[in-house]
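All protein chains but one are shown in place.
For chain A:
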C-alpha cells in the first residue's frame, strides 16, 4: 500500500462542470496515477445547486487518511461546505475548504496532491493560483 495522499472534492452548482473540471485536472496532471478526486455537482434533484449528501459521500470516497481538500465554485457551494465543516461528524477529519479559484486551483491542488504533498502544501498551491494574472 502506497502512502496516503490528500483527496480532492470538487463542488460546483453544475454536475457537468464539477466532473469536467475533475477530468481536466486529471488530464493536465498526467504522469502516472493522480491523487483521488471526486466531483460533487448539482442539487439533490439533478438541477443546478448544491447537494450536501453528495459532498459528504465524495469526501469519504477520496479520503485516504492524509486529509481532504474541498474546492468550490460560489454561493451555496461555499455555504454548504462551511456548514458541513461546522458539524464535526459530517466530513472526514482533516477536511479543509480551500480558498482558491475553482478551475486553476483544482489543477494546482491535484498536481501537488499527486506528488504526495501534505494538505498544507496542497492548500498553498491552490491559493497561489489566485496570484497568476492573465493580462
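The rule is simple: contacts are C-beta pairs under 8 Å (C-beta built on N, C-alpha and C of every residue); 3 or more make two chains touch, one makes a residue touch a chain; residues count from 1.
Methods note: contacts and distances are computed from a predicted model.
K.L.:
For the chain that is missing from this picture, which UniProt protein name fits: "Dihydroxyacetone kinase subunit L", "L-cystine transport system permease protein", "Probable glycine dehydrogenase (decarboxylating) subunit 1" or "Cytochrome c oxidase subunit 2"?
P.N.:
UniProt lists the chain left out of the view as "Dihydroxyacetone kinase subunit L".
K.L.:
Looking at the full complex, which residue from A:12, A:29, A:50 or A:95 touches the chain that isn't shown here?
P.N.:
From the options A:12, A:29, A:50 or A:95, the contact with the absent chain belongs to A:50.
K.L.:
Considering the whole complex, which of A:12, A:34 or A:80 touches the chain not shown?
P.N.:
Checking the options A:12, A:34 or A:80, the one contacting the hidden chain is A:80.
K.L.:
Of the residues in chain A, which ones touch the absent chain?
P.N.:
43-45, 47-53, 75-76, 79-80, 82-84, 86-87
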